[in-house]
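Removed from the display is one protein chain of the complex; every other protein chain stays in position.
Going in written order, the chains are labelled A and B, and every chain counts its residues from 1.
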Amino acid sequence: MSVFGLNDVSVRFGGRRRSVEALRGVDLVIEEHERWGIVGESGSGKTTLLKLLAGLEAPTSGSLTFFDAALDLRRRETMAKLRSSVQMVFQDPRGSLDPRMTIADIVAEPLRSPLLRGRGDVPRDRAARVDEVLEAVGLDRSAKSLYPHEFSGGQRQRIALARALAPRPKILLADEPVSALDVSVRAHVLNLVNDLVDSMGLTLVMVTHDLAVVRHTCDHVGVLRHGQLVEVGATGEVMDHPRQAYTKELINAVARLDV
Amino acid sequence: MSVLRVRDLTVSFGRRHLVAVDQVSLDIEPGQRLGLVGASGSGKTVLASTIIGLLPDNAHVDGSVTFDGQELTTLPDREFSAIRGKDLTMVFQEPMTALDPTMRVGRQAAELVALHSESSQGTTRQLVVDVFDRVGLDQASRIVDAYPHELSGGQRQRVIIAMALINRPSLVICDEPTTALDATVQAKVLRLLDEELASVDAACLFISHDLGLVASLCSDVAVIHAGRIVERGRTEQVFHHPSHPYTAGLVATASIDKVRPGERLPVIEDFFDPSTVDSAPPSESTNRPHRRIRRSR
Partner (left out) sequence: MKKLTVIIGLVCSGLVVVAALVSLVWTPFDPRKVDGPARFAPPGWPHVLGTDAFGIDTASRLLVGAQTTLLVGVVAVALAAVIGVPLGVFVGMGHRIAGEVVARASDILFALPALLLAILLAAALGASVTTAAVAIGIATIPVFQRMARAATLTVMSQDYILAAQVSGIPGGVIAIRHVLPNITPVLGVQAAASFSMAILAEAGLSYLGLSAPQSTPTWGRMLHDANLYAAPIQAVIPGVAIAVAVLGFNLLGDGVRDYLDPRMKELR
């Protein structure tokens, strides 16, 4: 069963006179337990694609399915299903954690969602679940009463991951999860994402500009340019035998140590 | 003679004297490019700000920084301004905030020229157009009349580089100059920086947390950790045969492409325990079994 199905999806922003086409005729099928890397540069529409999958944006034209059922932002039942099974982590962990909430409150927030009530397997004991996920991301329990500004960038990204995992999602969306982090912290967070996706059997869709990260973490890759999906395939295949000149350019742009 | 000589430089902040740069010494020879790598908070940006004289008021500086034989740490502001922007320039990380949004970019560059020389207005404009042309700005004669917000990120960073090089400086400090740019643009800007530094024969202090960038641009590298230089040498030597465990850790974490997809990535702590600074002997920590790096291709 496919998790997401995009059929000729376009997204336009702005009014009639000056509109910007963020996505143009995108076709994409994401199966369960796949790990997708969506690669593109700024303005390629990769964040819009992620927002589409998160149900934060609706297609202007084309169709979007979630577990083979049409996704309609106005229909409560389909949205409830999406909201209770999709979670997201963001690029900048400074902006993704409310500075006025304690870590315990931040991590517990998704558990308080009214849309989770319909689901059977929701963790009942919130406090216990918070302890559990904090441990899963390698943070001490004493973190719970602290505020986000008391943590480093890497630790904050762990907190964001803990929050995303708290409601036991099926799909994890990640928007440049390591690009705001130091190279030295990046490895920690990527290892953690890999472990968690493995152990929890998640479907991962990660947006990034870093092909090295995609190669390491994802089994499928889609290359976005100016809102169009120009190349799609298995990661190894695309990285070793890119068909598009643009993909080659992206691969060559990765600065390597052994030059 | 070295173009830049830093001796026992210690910089601390505030009433509690929190040390950001600790007993740092380094030299840059004319035309030499030194990469300074370290994690955020390691003190690399503070070191750069100290050299260029842009520290906040609550900073305490000890030790000496000499540039072309002139002591900078005690130099009065007015005399410093005569050097800054002419012989000693800087390329900033964020091209949007480094440019004045209310002024045409050509005028900002021309002002730099006018401040430090007596050329007439007519020739200055031509000079700016030439330099903009050299840094690969298409239609340079039109771009000089543009405002920063009318340019793309890559174009703005080219303008910044043009401004840093326009007075033919002897040392350019680059603080993460391409982090804010897209990968393909970053590659182009880096190539440009490489060529232009060579053409005016300027030395460069290149600050970055990205070892790949440093490897592609710099002949020498210094590794900074917790305010101290832990290792310094030729780039290939340091990156291929790191002698300090922290460097070994940095190199391993930066080489994602050498780990088989899906396998655990090495982290700095595999090599180096931050709680025991200066104590871990390299021979012991580099022989751990899980540290083996396999090539994926």
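As a convention for this text, a residue touches a chain if its C-beta (ideal position, glycine included) is under 8 Å from a C-beta of that chain, and two chains touch if they have at least 3 such contacts.
From a predicted model like this one, the values you see are computed outputs, not experimental measurements.
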Chains in view that touch the one left out, judged over the entire complex: A
Contact with the hidden chain (one of A:Met79, A:Val230 or A:Val254): A:Met79
Of A:Gly5, A:Gly40, A:Pro59 or A:Pro110, the one touching the omitted chain in the full complex: A:Pro110
Touch with the omitted chain, as defined above, among A:Glu21, A:Glu34, A:Asp72 or A:Asp92: A:Asp92
Contact footprint on chain A, counting only the chain that is left out: 54-56, 79-80, 83-84, 86-88, 90-92, 95-101, 106, 109-110, 112-116, 147, 149, 160, 163-164, 167, 173
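By definition in this document, only the chains that are shown with their structure count from here on.
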Chain A and chain B: spacing of chain centres that average the CA atoms, whole Å: 32
Residues of chain A defined as touching chain B within the complex: 41-42, 153, 182-188, 190-191, 194, 209-213, 215-217, 219, 235-236, 240, 249-250, 252-259
Complex interface listing, chain B residues touching chain A: 39-40, 153, 182-187, 190, 209-213, 215-216, 239-240, 249-251, 253-257, 259, 261-262, 264-268, 296-297
